[in-house]
Each structure stands twice: as C-alpha cells, then as structure tokens.
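Here the complex is missing one protein chain, while the rest keep their positions.
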C-alpha cells in the first residue's frame, strides 16, 4: 500500500507531540521509529510498572501501543491537525515478560477523518530474539486545528 | 443477576493482589470499592501522566479500567486462582479532563474459565458531578494455581 | 442522558432505510422498537441460519446487533444523512439457543461525526423469560448526503 504523507514535516511533528506526552517520559517510553504510516515505541521493563505477578502491566503495554497507533496515523495527517484515539481493542497473547517491549504500529487504512491502525507488541529478554505478546486494532481520528 | 462469590475471602484477596501491582501505586490509583462482581478504582489527575494536550493519557485511563475489570472478575473466582486479561476493547468517548477519574467495573457474565466484564470510566472536576468519558468491554480468564 | 433527535422524522427515516436492507428480510429480522437513541430488532430462530451445533450463527446474531446499533445512532442524526458502521466488538456470552432473539441497542455517546452505541442481545424460548446471550460495543459514523 502506498502511504503518502501529506505533511512533509510529519516526523518533527510526531517527535514534538510525543515530547508533550508526559506519560511517555514517566513510564520511560521512547520513540524508536517514525516513518510514513509506521511508528515504533519502546519501553524497558520497570519493577514500578507491574501487575500482581511482577510482569509489566497490560495497561502500560496498552499505553505504548495506543501511542504508537496514534502517531502512525498522525504521520499521514495534514499539517495543523491533531490526532485522538477513538477506540482500540487489545488482545493479550502472552504475559509481558522481558527486559524490553516494543510496540510496532502500522496504518492499515488511512482516511481523511478516520485512520485504522494495527500494532503488534514484542517482548525481548536479550535484545535479539523477540516474542509477540499482544496485538492492537485501533481507530484514530484527525482533528483539524482552527 | 445473582453473582455469588465462591471465595468468602474475595475482598482481602483482591486487596492483597492489588497491593502487589506496583503500576497502581506508581500512577496513584486506589481501590475504592470491592463487592461481589463490582470493583471501582480511582486515580487523581497528574500532570505527569498526560497526552499531548495535557489530558490524562488514554492508556492510563485504560490501565485503571483493565485493572477494575480484572478484579471485578476475581471477586467471583475460587480460592487459589489468579486472574489475567485475555482482551479488552476501549471506546474513548470524551477527552479525559478533570481532577479525578473513576473506573467502575461490573461483571456481565461470570464463568468457570472466562468472565466478561464491562467498565465505565467517569471524570469529575468537583467530586460531585461526573461525566462518562470511556467504556470498556473485557474478557478475563481464571487460572487455577497449582 | 437527554438524547434529543434533530430530525423529527427520524422514525420514518429509520423504517424506510431498514426496508431497503434486503439482508434483514432474507434472515427474517424485524424492527420492533424505534425511539430516540434506542432501536430493537427481533429475529425468530431459523434452522437455515445455524452454526455446526444447530444454534443460531453468531454472525447472524451480530448482523441484527450491528443493524440495531446503526439505527439507534441514526435516530439522532440530522435529516439528509446516512449511517455506516465504523467498527464493533461483539462478546458472545452464551450459545444462541431459543426461539426468538432480540438485539436492543442504545446510544451511549451521540456525536456530530461519531456515535457510540451498545447493544445487548437476548434469547427467549417462551416469549416471557429472556437471557442475555451477547453484547456489542459499536462506533457509527454520520455521512451527510451531498
């Protein structure tokens, strides 16, 4: 699928908006890839962000997946727009065990108003091998700034 | 619907498990209601947990909704079990503006293996009036401890 | 929640549009309630619409739930608009056993562009007692006719 960005400054817009998400800094998340229709966000394991068994909390994994989906959609939106999440569905395939987690989002269907995005989340313990632990299907909306 | 807890100690089990979720402490979330089939979790607004417009991040709102759904299901599970999220779908109805957010989860269909739970998330600015900002539909699974 | 219809002719518009859905006639579905923000659709059991165990197929149950959600949203849309399904999530709580099935949809959050709707589907064998067999959470979009 040819995904043509309409805003040539999309990468700096994504990085600037990401920088305003204090939640990303607080949980230690980083933007690791920004391309047209594709965004990846990584987060290291933190013993401060676990569920009851010591694995990363599904909500934190969802937080980076949602953000990756939002910015993957945003790369294809026009200048002077903003992106918001309409809804998402998350399937949790395996416990979030590992030292690093990466949410890789890719636009499936761009649109003027709505964009549908999929994100896969991978866990890795050694930085080389990775395992799919979750997958998200999300709808994002473009809001034009007045 | 009659929701009979099979574990008379369900409340202390929920509180004990919640206490092990370091993510809850880190984001400032608190258990505010634990009854058979019903759990509520509250979180105050924090400028450290926002998205790009200064509202609470949808992922953080999802984190408390997911946890409330999990523990609502857990209240009906037998002793010596654990609960994990299979999947959830979150619809974000309004921006998460406010000073306090409460995720109120209620079991729709309990089951030996799978339990379906709904959570509504409300925002309040004054502690009296509240507005529905999101709704979750989730599937939880019961794992028996060996 | 006060759900004010902006199109006073909403009921006749819903009935007219429903009448154009040949799928509804083919599966034997009927509109049984049309109010502002609320639509119900019923379907009798048919041995021609089953899955492998002789129960009504989840897809057929989904078809009436989706249609009920769409028209519940449509009751609140302006004149000269059309409604399309953006997405839905369906949780199947029990096998679709019974002689009649009713999908009851209610708008949770109306909007100028997007409307979020919930539908519960009930099965009945005797026309009096009914059991919740499925629940849907859906997003509908309003398209203005040019």
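Order as written gives the chain letters A, B and C; numbering starts at 1 within each chain.
We take it that contacts are C-beta pairs under 8 Å (C-beta built on N, C-alpha and C of every residue); 3 or more make two chains touch, one makes a residue touch a chain.
Please read all numbers here as calculations on a predicted model, not as lab measurements.
The chain not displayed here makes contact, within the full complex, with A, B, C. Within the complete assembly, B:86 is the residue of B:3, B:38 or B:86 that touches the hidden chain. Interface note for the absent chain: among C:7, C:91 or C:115, the touching residue is C:91.
Among the residues A:30, A:81, A:100 or A:135, only A:135 touches the chain that is left out of the figure.
Listed residues C:42, C:64 or C:142: the one in touch with the omitted chain is C:64. Summarising the interface, subunit C meets the missing chain with residues 17-18, 20-23, 25-26, 47-54, 57-60, 62-64, 66-67, 82, 84-92, 95. Take subunit B: the residues that touch the chain left off the picture are 86-87, 89, 113-114, 116, 139, 141. Contact between subunit A and the unshown chain involves residues 89, 91, 93-94, 108-109, 116, 118, 132, 135, 137, 139.
Throughout what follows, only the chains that are shown with their structure count from here on.
The most central chain, judged by the distance from its Cα centroid to the centroid of all protein Cα atoms shown, is B. Centre-to-centre separation between subunit A and subunit B, using Cα means, comes to 22 Å. Chain geometry summary: the mean Cα position of subunit B and that of subunit C are 28 Å apart.
Residues of subunit C in contact with two or more other chains: 89, 116, 139.
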